[in-house]
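What follows is one structure encoded as structure tokens, with my remarks underneath.
Apart from one protein chain that is not included, each protein chain of the complex appears where it belongs.
Now for chain A:
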Amino acid sequence: MTTISQGAAPTAAAPRVPDGTSRRRAGRRRAGRTAAYHLAIWVLGIIMLYPGLWLLLSAFRPSNQIVGETGLIPDDTTLDNFKTVFEGIGGVSFWTFFMNSVYLGVGSAVGICLSCSVTAYAFSRIEFPGRGLFFTIMIGTLMLPFHVLIIPQFIMFNEIGWTDTYWPLLIGKFLAADAFFVFLMTQFMRTVPKSLDESARIDGAGHLRIYWSIMLPLMRPVLATASIFAFIWSWNDFMGPLIYLRSPDKYPLPMMLRQYADQTSTSDYGAQMAAALLALAPVIVFFVLFQRYIVEGVSTQGLRG
């Protein structure tokens, strides 16, 4: 995993003891404590990574050697599990599920970037009556359990004939229904100096122009954070597809996994593990590539995983 070590230089406290031997002894003691510290962290880290490592190695094990195995290193390795998964399930190929997940993830990210940034622009850059009230309402929806919305939404989308399409899963992303991202972007825009757009206004630029040519380019970091989270959340989402999608060829990966998991009678654990690993792989790649955005997003914005 790539490292971003921050403040890596160990700024040791100024040595208080001038005497050479005791300084050396203190140094050795400090080195010992540092080693013990890293050991403790490593043990903890391995426990944390264990389920992931176990998944990784189980996917390469013969199906009947998965559940009973405690060790990480497989006795026999095989690619059969992946072969089974790539053959698809229920007549639908793995890549169909995969691409469905990609469509939904990219659609979510694009929708959220566009709609939430427009909304954030209204909240941070335009003065109009009712703005404060709407902002408070928007913040209020942050805490709302979405379960209270899914039943009427289901009925509504059913009436429009949108069940078994991606519209119910994407429409909210294009209408800035994710208050968190609106809040995130509003906060970011407030840090952009007003003088920038004021001088643009003097030059005759309207709000649309300022939003598109000044704000959006400046917002690249926050848009990156938002799209990464939007993509991953959509990638992991299970309840939405479970409620709205009926045809297996429209299923995204979590629904494909459910089909594998459901077939407990056959208990092809190998295929389950390989499928789970393949579904998880893009998220892990994303995490390794963008961990700075992701972890910073969590630490400064309180975004959740």
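Just so it is clear, a contact is a pair of C-beta atoms (placed from the backbone, for glycine too) under 8 Å apart; a residue touches a chain by one contact, two chains touch by 3 or more; residues count from 1.
In this text, contacts and distances are computed from a predicted model.
J.: UniProt names the one chain left off this complex as which of "Cell division topological specificity factor", "NADH-quinone oxidoreductase subunit L", "Sugar ABC transporter permease" or "Phosphonate C-P lyase system protein PhnH"?
T.: "Sugar ABC transporter permease"
J.: So one chain is hidden, and I want to know which residue out of A:Leu169, A:Leu223, A:Leu245 or A:Ala276 touches that hidden chain in the complete assembly.
T.: A:Ala276
J.: On chain A, where is the contact patch with the chain that was removed from view?
T.: Per the touch rule, chain A residues meeting the hidden chain are 1, 3-11, 34, 37-38, 40-41, 44-45, 48-49, 51-52, 54-55, 58, 66-70, 115, 118-119, 121-123, 126-129, 131-139, 141-145, 147-156, 158, 171-172, 174-177, 182-183, 186-187, 190, 206-207, 211, 232, 236, 238-239, 242-243, 253-254, 257-258, 260-262, 264, 269, 272-273, 275-277, 279-280, 283-284, 287, 291, 294-295, 298-302, 304-305.
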